Each structure stands twice: as C-alpha cells, then as structure tokens.
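Only one protein chain is missing; all other protein chains are in place.
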Amino acid sequence: MKDRIVLDASALPMHGMGAASPTWWATCAFMLIEGSGFALALAVYLYLMSLAPSWPMEAPPPDLWAGTWLTLMLIASVVPNVLVSRWAHRRDLRKVQVGLVVMTMLGIIPLVLRAFEFTKLHIRWDDNAYGSIVWMLLGLHTTHILTDVVDTVVLACLMFSRHADNTRRYGDVQDNCMYWNFVVVAWLPLYGCIYGLARL
Amino acid sequence: MRVQSAGAMGNKMSARIWFGGAAAGLAALAAVVGWMREPRQYRASPPLTAALDQLRLMPNAISGTPPEVYFALGKPYETTAFDLSQGKRLYSWFGCSACHGEGTGGKGPSFIDGWWLYGPSMVSIVASIRDGRPHGMPAFRNRMTTDEIWQLAGYIKSLGAYTASVTATARNDEKTGRPAENRAPAALLFNQGPEPLHPDQGPTP
Amino acid sequence: MTRDQGARVPLDVDISDAELERQLKETWSSKPGLWGAISTVDHKVVAGRYIATAFVFLILGGLLAMAMRLQLSQPEARFINPDRYNQIFTMHGSTMMFLFAVPVMEAMAAYLVPLMVGTRNIAFPRLNAFSYWIFLFGGILLWVAFALDTAPDVGWFAYVPLAGPQYAPGKRADLWAQMITFTEVAALAVAVEIAVTVFKQRAPGMSLDRIPVLVWAMLVMSFLVIMAMPAIMFSSTTLILDRLVGTHFYNPAEGGDALLWQHLFWFFGHPEVYIIFLPAVGMVSTILPAFVGRPLFGYMLLVMALITTGVLSFGLWVHHMFTVGLPRVGESFFTASSMSIAVPAGIQIFCWLATLWAGKPVYKTPLLFILGFIVTFVMGGMTGVMVASVPFDTQVHDTYFVVAHFHYVLIGGAVFPLIAAVYYWFPKMTGRMMSERLGRWSFWLIFCGFHLTFFPMHILGLWGMPRRIYTYQPELPWTSLNLFVSLSALVLAGGFLVFFVNAIRSRRNGLPAGSNPWGAATLEWATSSPPPPYNFRRIPVVSSLDPLTPGENELPVVAGLRTDRRELLVTSVVEALPQARESSTTDSVWPFWAAVATSVMLVWSIFTPWAVVWGSIPVAITLIGWFWPKGSPEDES
Partner (left out) sequence: MFSASLLVFLTGCSGNQSALNTHGHSADALRDLIILITVVCTVVWLMVVGFLLWALARRREVPRRDSDTERKMALSIRLAIAATILTVAGLTIASFYTTRDLNSSNGASLTVRVKAQQWWWQFAYQASDQEPPFLTANELHIPVNKDVRLELEALDVIHSLWIPSLAGKLDMIPGRKNIITIRATRPGIYRGQCAEFCGLQHSHMAFVVVVEEGAAYQRWVAAQAAPAVEPAMAEASAGKAVFMSKPCAACHTIRGTSATGTSGPDLTHVASRRTIGAGLLETTRGSLAAWIADPQTLKPGNNMPLVPLTSDELRQISAYMEELK
C-alpha cells in the first residue's frame, strides 16, 4: 500500500510531560493496582472486625505516638514533595537535586518511625487474626515507603549524573513525586483504621 | 544480501543454541525430578516394611545404623512433610499425649527440651517405640505397622529439632502449648537436663 | 551514537520507501543469536512466544483432562490414585486458567493491539519482555512441582482450611500460591501496557469512537485485570503467610475466617471469567464483519455492553458461594445481579446475529468457529442463568452440571473464538494461510467432540454426580454416561490435534498470504505479513471506524518521525491528536535478569520468609540496571 502523507509530526516535542507521557499513565495504573490492594486490605480489616466478638482481639489498642509522628512526618513531606515536582516542571536541575536529597531523608525517617510503630502494636502477627491484619496493613504500607525511597535514591543519583538534564528525567522525578503523594494519601485511611477503629 | 545471509546464519546458530539449551534444561530437569520426587505412600509395601524393620542397634540398644533401604529411599521419614504429618496424626491417635503431652512431657519424658535419654538418632526412637523402654514406655510392635512406627519416630525427632527445617509437619490451627514444629523447639527450650550417663548421648545445641 | 543533536537528524521525509524501510529495519531489528533473542522487546516476538507457550500449556492441561477422563471412564477404576488425581485436577484448572486462558488472551492483546491502533511497539516493551519471562518461569515452577509429585492438590480455588497449614502438609499449596503470584505479576504488567498503549499510542485521528471493538475489549479486560488481580494477590500472599509464618487470616480458631478466603478468591475469580471472555467478544466482533461483507452492527451498543459487563462482573462473586449459608437478603441481591449480566451478553449476541442476518456469509474456518461459538456460548449462558438462581444452584453447585456449564462458557465462549482468531490472524503473524481443509476437519471434530463430551455432564450433575471425585461406585447410575463422555473426549482431543498439526504445517508450508487476505478493514492489515519489526513504515492516520476501505491502495500517514532511534507517536486520550514523538526503548537483557532475580526470590520465599529480604537485593539491582539510561538516543529527549 502506498503512503499518502497527510500530517507532519517533525515539530512535535520529543517527550511529553504529565498526562502526555505514557509513564505518567503507567504510574497511575500502578497506583490503581496498589490502591485496590490497600482497599482490599482495609476491607479485610473491617470484615474480621465485624466477625470478632471484641476488637482489638486480646490486646490493647496500639500506642499512638509512633504512628501519629509518622503520619505528621508524611503529611509534612508533601510540601517539599510538591516543590520538587514544580522545580522538575521548570527544569531547575540544582533545586531538583537538593529536593531529591531532602525527599530521601524524608523517606528514611518514616521508616525509622515505622520500626517503632511495629513494636507499639502490642500484638504479634502470629497471635491472632487481628495481629495478622494489623501487621499486614503496616507491612504493606512499609513496602511502599521502602520502594519509593529506593526509587528516590536512584533518581537522586541519576540527577547528579551526566544523564540528568533531560525532559525525560524531569518527567520521572514528577512521576516519583506523584507516587509519593499516593503513598502518603494511602496511609491516612490505614492510620484511621489501625489507631481509630481499634479505640472505638 | 550479505547482511541477510549473516542474519540467517545467526538464526540457525541461535536455533542450535536454543535447542541445545532446551535439551540441557530438560536433562537437568529430569535429573532433578529423579532426585527430588516426593511421593506419598499410604501403605508401605511388605518387602519394604520388612527391610525397615531390620534395625542394627548398638549392644546397649542406644543408637545404631538404620537399614540401608532407608538411605536408598532418601530418608523419607525425616524429609517428607507428608510422613511427618502422618506421624503427628499417629501421635494423637495412639495416645502418645497421655504420657508425653504435646511433646512437653508428663509421665513420660519431654521431646522438646533437647534431652534424649537414648540419644536423638532415628534408630533409637524407632527402637523405643517398637520395643518399648524401661520405666513405663510400652512396646508398640503389635499395635502399629513398621512404617507407622517410622513415621511417628520422624515426627518425634522433628519435635526436638535444634535447627528449623524446611520440611515441617502441618501446623495446628488450635493453639498449642509449645513452639510450632518448624521452629526448632529444642533450640528455643533447650534444657541442660540431668548429667548424662554417657556424655555423647546428651544434647549439644 | 552521535552526540551532535543539532546536526541533521534522519527523518522519514523525502526518502524512498525502500531506503526508509532499510533505515527503520536497522533501528528496530533485534540482534541475531541467543542474546538477541533474550533481549528482544519487539511486541510481536514476545507476544508470539507468549501465545506459543500458552498453547503448550493448553496441550499439557488437555492431557491432564484426558487422564481424568480415563480414570472416570469406569467406576472404581484404579488407573490413577486419589492423591495423583487431586493433583491432576488442580493442575488442570490452574494451568487452564492461569497459564493458558488469561495469558493467551493478554498475549493476543499484546500482539494485536499495537498493530490495530497503528503504533510501532507496545507501551513499555521491556515490561512486556519481563512479563513473558515471569509467566514462563511461573509455569515451569508449577509443572516441575508436578513432576516432583509436589503439585498442589487442593483445587485451583485452594479453599482453606483444606489448603491451610493444618490440612495441607508440605509445599504443595505454597507452590500453588506462588505460581499465582508469578502469573499475577505477568498479567498485571501486560494489562498496564495494553491500557497505556490504547490510551496514548493510538494512530492520529483514532478517537474513542473509532477504536476497533477488539481494542475496546482488551482495554476493558486490562481494567478488569488491574482491579481484580490485587484480590488474588492479597489472598495468595496471606495464604502463604498463614502457612509459612503463622498468621491467622483463615484460621477460625484464632479469629480468622474460612469464608474470607472465598470472598477474596471469587472477588477475583468472577471478573477472571470476563477477563477471558471479553477478549473473545472482541475477537468475534472483529472477525465476523470480514466474513459477512458488512461492518459490525451496533458498534456503540457493543462497546457499552462490554463496559457494562466489566462493571457488573465485580458484583457477582457471591454466586460462587450460594451454598455457604449466607443471609437470604444477600442471596436475592446476588441472584438479581447475576441474572442481570445476561442482558449485556444478550446484546452482544443480538448484534452479531443482526450482522449475520444482514450480511452474506462466506463459510471459511474462522466463521465456522464463530457460528459454533454462538450456538455453544448461548447454551453456556442459559446454564449460567440457571446457576444464577440461588435455589437452582443449591442442587447443581459443585456437581458435573457446573463443570458442563463453565466448559460451555470457557471453551464455547472463549476457546472457540480464540481458535477462530488464530485461523484469522495466522496469515498476519506468519505470512502464510492455514489449511482450509484441515480447518474444517478441526472445526467439526472440536464442535461435535465438545458437545458430546460436555452435554452429558449436565445430566450427570442433575443425577447427583459431584465434582472433583476421583471415582464413583458401580451401583450409581453414572457409569455408561461417563464412559460415553470419556470416549467423546477423544474426539475433542482429535480435533485439537488436527488444529495443532494444521498450525505447525502451515507455518512452513501454508500458501503465502499477502498483506490483507480477508479484505478486512482494521489497521493491522495495512502492513505486510508478517509485519516488519517497526510495524508500519509510517504511522497511519485514521478518519473512520474502518480505516481500510476495499479497493483503496493509498494509506493516509503521518511523517516527520526520526529513523535513527525507535520513535513513535503519542496522542491524546480522547481525540487522539498528536502530542509528542516519544521514543520506544531499545532491546535489553535486563528484563530477563530481573525476571530471573524475581523468580529466585519468589521460589526461595516458599521456603523461608528471609528470602524476601535477601532476594529483593538482586531484584533491585536488576531493576536499576533496567532503568538506568545507557546514553542511547532513545534514553534522551
């Protein structure tokens, strides 16, 4: 079949940002997948709670301080996170580099707090179903923080390398920021469940 | 033209490599399959049972060599989760818990404190069950078949393990009064016990 | 690699077609040899492997079915012992669902969607390659376990407590759960790629109302995968945790619940049926017009029906649990919702019937299979309505009636269209036609064999024969029908044998196909057969639902893409207006290594939870290797 040229694409940019980028959509798809995972885990929590004669089962509710500090840290981290995203949009390499280092720190601190959080649950995963689901919820969310921190570290290294100044990389930084926002937002209902419902 | 023929050559080469790789993979697979097969037996064949009955115990009836057939089979009663689980069921069906509790001991000795009166070898345990021991352990020779005795012995040995094993028996859903079988209970609950008669029989964690 | 970006970059304008094709071929081809084969990210190569592997699993699963039929051909037969039989039926279900049906549909999507939307490669080609390797390793894991006599024996549904720590000793159930994880990862990866390809890589002008029905179907399927698979991922993980580290999700003695498993499993399991069936709807809707000489009737209606089915499929899971003793109110609700799915299914059937009625059918093999599909699937739908009724279901649930029902739906509803699709797209994939004579033989053998095998099972079920029994007693009145079923299964198997012989022979010896042997109207027929590594010389521009009109030998295209790097066009979601010239990644062995590392971690974690800690380090390293830019033009912008 012969070609009849009806459109010229040579003036188009070589990489789209935001919703014009396939990576952005893939990040959204993965957030949908993991969001479904979180939603299911919460549903299981509520389901087990509805069956149990008393909740939490055979344990006092978890101590508040570690979880609450972690929640505050996560919420606070959204501010620099949004800034990094904005700087990436403006292709400000210096600021993005600094921002990624800060975000790495802000990712590691919650991990440390999370370690305390596990010890303040007053229950082990193999004690009963309540213990299992609480550890599951926390574990699931911890994996998300962990993977995003690793991602941020790799991106930070990348932004200090010769590959840094490139639309594609800035797009990656933005997607990473979006994903961190998701990790933070996903935590809030989990926090409500683990600490709130256990006290009702 | 030359590029094409080189590509074709490459394709032929790669096909050969693929084929060789696949054949090697299959051969390796067959070897693994032969080596690691884990069949389940509900009833051992009579010759096998007879062979398993041939224990060669030390003169003091403590420790000894298992029959060759046991090694030829790949020590199934210690390495097959199914046999261990059968042993666990036999443990409850034959009323072992009346004297030994959940392995924690009672009238009879405990299995999970790391201390074995007659040593921790399979042969000793089999002999204890089959022939009985002084001070109250009855002989089960006429109540259980040989392979059941081996299954039970394997389970009891796993109860007193020092190292956690990948092959473990089924876990109870109900809570038990001792650590789960796959968690090396003897290491967790190690108990120095009385001074051993023969130091080599005593526990060495 | 030239670094002087300012210098002249080779564009696809003002050069001859031959020269353009040469340049594109150089850019898009994979290296020859083993490493080239392992590192290729061409969606056609990867999807081709995926399809071939899935069909191998179909053969293996079919052999298991024959083994079961042998055992059931007479009462109290002793061909297969109960332990092996339980492994066999578990393997049959798991293989067919997780290693054949879902992967083959996703692979068809991975092959066809990029061609049908007129792009050069799938979105995230490396993820696609990774997905294949993970799928392959997961399948090998399960089958090696079978050879080792440690295959799962708890059914493809693995109900707890039977699959739980107390009643399933050994690693059998863990292997099942981990195989699920493998296939999940693979399926989710492809689903994301398909969704993004459909959203962002459609040819300019292919607005939402010009997307081929097959592509719509694959998109809805991808969303079902994305929404439903996390449920099985969660449940298989918690099952392993229960078994390995002593959690109590499913242990009623410690506050867990046995029914929780069923809820989670079927929350995935019912959409799963539509994950398999919706692509088949797309295939039928695409193939039918080519053989009746007129466009599909009711495009919008069909698309709406597809989406409705997808949404409704999440509200039906309880109809697998009608006999567990749920409250009556819930049961009535789920009866109504289960019945209501008959409406979109009916709409699809009506649209096809209308298309057939107004068209002039040409009886080639693909059409035969589609006609067979309509006859068979409507029957499966009818029995579906039956089991959707709670009281009816209490008599037939877990009997051979249900076995008959879902084989009517899955084989009649999905495998028939799939075989039609193989006959239909085989020329595109290989450049050669399949034999029409053998095609007719295979159709009649499969069609008759299928009905003779599965129809009597309805009766067996009503006569009280439960599912999943390895034998039955001579005094029960099931003997002669079972023998009949077993003999008929041979006919069915013969039909599949003819089909496979046909495919293998035609691959080398079939008649040359040309680019558009059926005179079809979708974009995949605009390029040569088999398509070149770059799919299209220039990306087509679409201005109607049927971009190829018969007799026309000019294709409107877009120009201005670079030829020295793998470049394709990104367009907007609704209108498909060009947004950017995006690069598509180069070949890489990293996805293979990442799959190896992931497989090691997953298999290792069957034995110790620490595998997750130590095993994730190589996974992280390989993933970094995968994503770290290597300085190729594709990595920059």
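As written, the chain order gives the labels A, B and C, with residue 1 at the start of each chain.
The working rule: a residue touches a chain if its C-beta (ideal position, glycine included) is under 8 Å from a C-beta of that chain, and two chains touch if they have at least 3 such contacts.
All values derive from a computational prediction rather than experimental measurement.
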| item | value |
| --- | --- |
| Neighbouring displayed chains - absent chain, whole complex | B, C |
| Hidden-chain contact residue, picked from the options C:Asp12, C:Asp42, C:Glu331 or C:Asp635 | C:Glu331 |
| Touching the absent chain when the full complex is considered, from C:Leu316, C:Val396, C:Val541 or C:Ala576 | C:Val396 |
| Contact residue for the chain not shown (choose from C:Ala52, C:Leu208 or C:Ala358) | C:Ala358 |
| Sole contact to the chain not displayed, among C:Ile307, C:Val385 or C:Val600 | C:Val385 |
| Touching residues on subunit C - with respect to the absent chain | 81-83, 86, 155, 159, 161-162, 166-167, 252-253, 257-259, 292-295, 297-298, 301, 323-325, 328, 331-332, 335-336, 339-340, 342-343, 346-347, 349-351, 353-354, 356-361, 371, 374-375, 378-379, 382-383, 385-386, 389-399, 459, 462-464, 466-473, 476-477 |
| Hidden partner chain, residues of subunit B it touches | 40, 42-43, 89-90, 92-95, 142-145, 148 |
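Rule of thumb we're sticking to: only the chains that are shown with their structure count from here on.
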| item | value |
| --- | --- |
| Chain pair with more C-beta contacts, A-C versus B-C | A-C |
| Averaged-CA centre spacing for the pair subunit C and subunit B, given as whole angstrom | 42 |
| Euclidean distance of C-alpha centroids - subunit A vs subunit C, Å | 30 |
| Residue list for subunit B, restricted to those that touch at least two other chains | none |
| Touching residues (chain side subunit C, partner subunit A) in the complex | 11, 13, 17, 123-124, 188, 191-192, 195-196, 199-201, 204, 226-227, 229-231, 233-234, 238, 241-242, 245-249, 251, 254-257, 260, 263-264, 267, 515, 526, 537-538, 541, 553-561, 569-570, 572-573, 578-583, 620, 624, 627-629, 631, 635-637 |
| Of all residues in subunit B, those that touch subunit C in their complex | 6-7, 9-11, 13-14, 17-18, 21, 29, 32-33, 36-40, 80-82, 84-85, 166-167, 169-175, 180 |
| Complex contact set, residues of subunit C against subunit B | 32-34, 36-37, 83, 144, 147-150, 161, 164-171, 243, 246, 251-254, 607-608 |
